[in-house]
Structure formats: C-alpha cells, structure tokens
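Have a look at this one.
With one protein chain removed, the remaining protein chains of the complex are shown where they sit.
Let's turn to chain A:
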Amino acid sequence: MLTSLLHDDPQGFGAYRLLARMGSGGMGTVYLARSRGGRTVALKTMHARIAADPDFRTRFRLEVDAARVIGGQYGAQVVDADVAAPTPWFAAEYVLGPPLGAAVELAGPLPEVTVRAVGAGLCGALGQLHRSDVVHRDLKPSNIMVTAHGPKVIDFGIARALGDDRLTRAGAAAGTPAFMSPEQASGQEHTPEGDVFALAGVLVFAATGRGPFGDGQPADLLYRVRYAEPDLTGVPHALVPVLARCLDKDLSARPTTQELMLQLHDGAGEFVDHLPRALLAEIGRCAGGVWQAPPPRLPAPPRADSEPEPEAAHPAHPARGLSRRRLLAIGGGSALAVAGGAGAWAYSAARDEPAPYKKPPPGPSVSASGGKHDWRWQSQIVKGYGDKSPAHPFRAGGLVVIRSGVGFQGIGIRDGKARWSTEDFESDQDVASDGDRLYRLVDLDAEKDRGPKAMRFPLTIAPVDLHDGSRKKALAQLGTFNGVLPFNQLVCAANGVLYLVAGQGEKSRERFERGDTWSLLAVEAKTGKKRWTSPLPARTGGERLYVLAAQVAGDRLVLFQQTADGKVSIVAHDTGSGRALWNKPFPGPAPDPVDVMGRMRTDGDHLYVGGSALRALRLSDGKEAWSTAPKRAGGVFGPPSAAVDGAVYAVEKGQGLCAVDAGDGKRKWREKGAGEGEAAKAAVADPPVIAKEHAYVRGPSGLRAVALSSRKTVRTYKTTGDRFVADEESGVIIGVGDRFVAAFDLL
C-alpha cells in the first residue's frame, strides 16, 4: 500500500523525488520515488541515526552489494545508490507483484505447479547468489516477491559474503526462526546449504500456508528447527521426498540448488502459466496500481493544543502496512496481509477497481473549450488497498469526511477544498458522526506485531479535530474492553451518546475467538461515562461485523445486526437502559449484508425496509405495521427513504421511483414514464435521496432529479457516483464514486 509522505519526509534523495511511502520499519523507510525523467523506483533508506553506527552502515552497504549481485532477473535491479550519505539510500526497480506471504494469504495454499515453478525460480536466484559467494541467510515468504516473470528475492539486510566477519554486532541476531536452518539456529556459520533449507521451508509454506516447524515463540521454534522433524502434512505427495531431503538436519544430505531445480520443474511453459488466477489478478493490479496518483503529503501535526496521551495510544508515526481491519467490513472472503517487520520491503500495490471517471485537471486546454460540468465541485479520493466496502461519506461540521487511501479526507462541503487527510483512521466502522462532531476509535493495529503489550490496550474513543483531522484528547478509555480487537465498532453517535461494539479478550487472530465476550455499550460523549452495556450473542469464529447499520430514533437504538453466518436481524434497544426490546429477522428473503450496510431509514415511529416488498416495522415492538407484499407480489424494492411528508419513497425494480403512504403502505404514485427508459433502469440498490421537493435517483445516465409534485424527471446530473447524501443546508447533494466525491447543486 502506498501511503502519504509525512510532513517531515525529505523532498527526495539524489535525482529522485519522493512520491509516497511504501513502508517503514525500525531501520529505515522505503519510498516510491521518481526521477525527473520519470523513472519510478523503490527507494530504500536507513535512518541517519542508525547509519551513524559504522556496523549498520556497513550492513547497508553489503545489502546494496548483494542486491546488485542478484540483479534484475532474480531480484530488484539496483539503479542508483549513495551509501555514504548521512541517510544512506539505494534505488531499485519497483517490483510488480505481491510477496509470497501475501500471495498465499490471498490465493490460499498454492497449487503444486505454482510451488514447483516458484521453487525453481528461487533455485535460480540462490544459485546466482551462491556463485558469487553470497549467502542470503534470511529467505522467507515476505522476502520473495512473486511477479509474472518469476519470483524475485529482495531484502538482503543480513546477506553476507561467505566467511565475511566484518559484521559483528549488527548481523549477529539475524534470521527468521521459522525458516532458519538448524546450523544457523545453533549459532554456526550459515552456508549455501542453509539457504536450501530455508528455501524448502518457504515452499512448504507456499504449499500449505504454514512453515515446516509451525509457529510460536522464537525459542520454541529454534528448538524445533534444531531437533524436531519437519511437518510436511498437506504438502503434495510428489514434493514430500524432495523437500524432506532439503530439510535434512545434516547439511551434506541436502541437494544443491542446481539439483533441486531439476527435481522441481522441467522448465516447460512460461512462469505465468503456472500461477492461479487470484495471483494473476493481484499481479495485474500491481502493474496498474503503481500508476495511480499517489496520496498527498500529510500536513504537519498540530502543536499547542494537543495534550499528553498515553504513549502507546499515540504511535509517533503510524506508518503502517496494510490495515487488516479494512478487510473485515462484511466478513468472509479472502484476506490479504502484508509482510511486515523492520527492514522488510513493504508490499506495495494499489488495489483499485477500474476508473469510470478521470478528474480533468485544471489547465487552459480543458477550461478553454467552455464545457460546463454538472458539479459544483469535485475532489479526488483514493480507493484503499483491499477495501471491501464502498466508502461511506460522513458529514460533520461543514465537512464531508470520507475514506481515501489508508486514511480519511476532510473536504469542505461548500467549496470542495480538501482540508486535511490522515493516514491513521482505520475504516468506516471506527468512525461516527452526529452531524456536528466526528468521533473515532483509537486503534493500535499499527503496532500489532510489536510485542505482547500491543495485544491489549484499553478501548479508547476520541473526538476528531475537524480543522486538521488530528485526534483530540481521548474522551474515554475503557480498560475492561480490549481496544486492539479488530471487531470493535463505533456504530453511531446521537444526542450526545456514542454507541459501540466492544470486546473483551485477547487478540490472537484476526477472527472471533471462543471465549471472547462482546457487548454493545453506550458512552456519554461529553463525560466519557459509560451509560450501559448490553451483551451481544457469543461468537466462536468467523469475521463478520456485529453491526451493519444503526440509528437512534426517539428512545430506540435500532441495529441491523449480523449473525456469525451472515444473516441479518433487526434489534432495538432502549437508549436509556440498554435493554434489548425486540429482535426480529430481517423480513422477507435474507438480504445481502452489503446491501443493508449503512442503509437504515427510520422516523419517529417506523423503520422502513425494502426487499420483496416495502415494509414498515413499528419501532415500539418490531411488528409489521404494513407491507406492500399482498397486493404487489413479485416486486423488488430497493431500500426506501425515511418518511417525508407522509410518504416513503423507493425504487421498484424495472419500474422506477414510487411513493407509498407512510401510514398504510398504499401506493401513492409512480414516476412519469415508470417502467420505461431511464425510470426502468433506476438503480434498485440505492435509497432515493429526498431533498427540497425532489427525489434523487441513480440510473445509467447519471443522477436524476424527480420533482415530487409533477413526478417528472426535471434534471439529470452527469455522474458515475453511486452513493449520495443530501446536505440541504449547503444546498448540495454529495455523490461518491470509487475515485471521487462531487457536490451537485440541489434544485
């Protein structure tokens, strides 16, 4: 993932101007950078304070040497370097593909043909190193990038020449226990045979999703590496003897890279022919993603008014890899994870959907033609890597706040000017707005791999400063809940109360665990006082969020609550006591959770839902007040609007906009031209937006405004946006597409 440059990142190194961050660790930072002539590279630096230690500077230089030895076929071609600079750096080819670790997370254990092809490529890479008397010493899934033309080995942070003893301290504790050779684990010299051992471990991982010695505490791993037999369960039958030989404790029994290559692969076909489709798709995304506009540099953080915070709650620069929480939104599906760790090259790829819209940049050539656009303003947003759900616009204090890249962007609702962007918001589920103020959960995902302390942290809620997007002083820290759990949610904010889903338990995996307990709770925004907690059904697994949508209506908190298997029920709580008042399955055929996410419409008396019929449920007891079903069987309705002047509006599939009486569900009217043309093609997935005597309905040619009085389309705004909210106060309707936010003047 490319993330924004921080305010104090330098402009560039050598001839290279920095564009974005690719990743950062304890030793240094990797940037995406570009020369004046447009050559685009990954530029790796070592922090000046670390490079002040001669041992570390030597290590950096050796890394550059090793990267040069391996060259562009099996590694990232080094194109420039200055190892003598105060901040030493080198620029290398930007590699188009995921690390093997992420590839396995994405595509699952790889098929035997893929494992063989990757293995053969790695034999070539190691052979090339070994012929130059260099050993890698730290081959592992995160150090191997899978490209369309073969694997590339990167990160030579601890590679060294055979017999080289210049590295004493800096290189001593090197290696990754899970893939370390037994001789390395016992502190002896690591030889080419040790790289072969690690290679076999990597292939076991590729074929099964885990290393041959499992995982766990480093000490246990080191013991197993030295004394236990490798676990080859799940390795394709024909590969077992080949890999077992490589994993022999006796290094003289292991094959050379040359022998192993012949045993793995006959060389037929092209490398790309052996890749599964999910991996091909990812490589395709990498090839295109690097050309997307990088996220803008972040402004300097605020100074005076920021108050001291608990240290762990405020990582200095939360330069993070891929946010795991982003992937959870709906649950199920595949998940990606980044290969992390200090010094590792962060995986970088913008995962983007096709761009239906390209922002015409300002320039005489564009404005000269006099073409008039329909929007008042529009602003580009960056689709985050791995985002599963469309970004939801929040309105707060005259801003539209929307997910963009890894963070959020605050845009002035009247003028469309981007006021700030952040990179440490997590996802829509962390944020809630009451219209005036924005609140967020403080998350420690960035530190999730930094030891046991980061596995547990009090659940922390903070207001967001709408001037600069920074987090203000925490309003509540709840020690009984674990703020690190990935399924915590800030579900809504209303009438000075924040409603949350929060869990108790240890974070061990990115899924629900047996033994965790989860609650719905209400916290006063002003005082941070907990008002009540109400238990949520226990979960024993899965990764589906509890709450898909929530609203406060009168004294009811209404939730679209998701079960572990993806069913949706409607639950109402008393906002005073927290007591659950009723709980009903979503009426009609089970909805797709995506379709109801963030799309709840209530008024003082009723909750309105679409589906096979339009229905109104009484907020008091959850019983159906009316339904259009008996009269019009077979219809399909999108999510309705809330009642406006006694009518509820929805799109009826194949017909268009219709209005029913909010009191009894009788149809009042259909729009003119219903069932034909644009009306028939109106998007059913979206609720109509009602503002100032017009209903706004999305369709293939844009956003149509239908006058409620004449029932006629009075205007069509050209836009490919697909999420709309109206802001009557500023007289605009905000439309969001995958790459942009735009504001259109309301009629």
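Throughout what follows, contacts are C-beta pairs under 8 Å (C-beta built on N, C-alpha and C of every residue); 3 or more make two chains touch, one makes a residue touch a chain; residues count from 1.
In this text, contacts and distances are computed from a predicted model.
Asks: UniProt name of the unshown chain, from "Cytochrome aa3 subunit 2", "Putative MnhB-related membrane protein", "Serine/threonine protein kinase" or "Imidazole glycerol phosphate synthase subunit HisH"?
Replies: "Serine/threonine protein kinase"
Asks: For the chain left off this view, which of A:Ala278, A:Ala538 or A:Ala590 is in contact with it?
Replies: Touching the chain that is not displayed is residue A:Ala278.
Asks: Looking at A:Ala85, A:Ala148 or A:Ala244, which makes contact with the chain not pictured?
Replies: Per the contact definition at the top, the residue touching the missing chain is A:Ala148.
Asks: Write down which of A:Val78, A:Met261, A:Val290 or A:Leu708 is the residue touching the left-out chain.
Replies: Spelled out, the listed residue whose C-beta touches the missing chain is A:Val290.
Asks: Under the stated touch rule, tell me which residues of chain A contact the chain that is not displayed.
Replies: Touch with the absent chain occurs at residues 17, 34-41, 77, 79, 93-94, 96-97, 147-149, 270-273, 275, 277-278, 280-288, 290-291, 293, 351-354, 356, 358, 360-361, 363-366, 368-369, 371, 653, 678, 683-685, 698, 700-702, 718, 720-722, 737-738.
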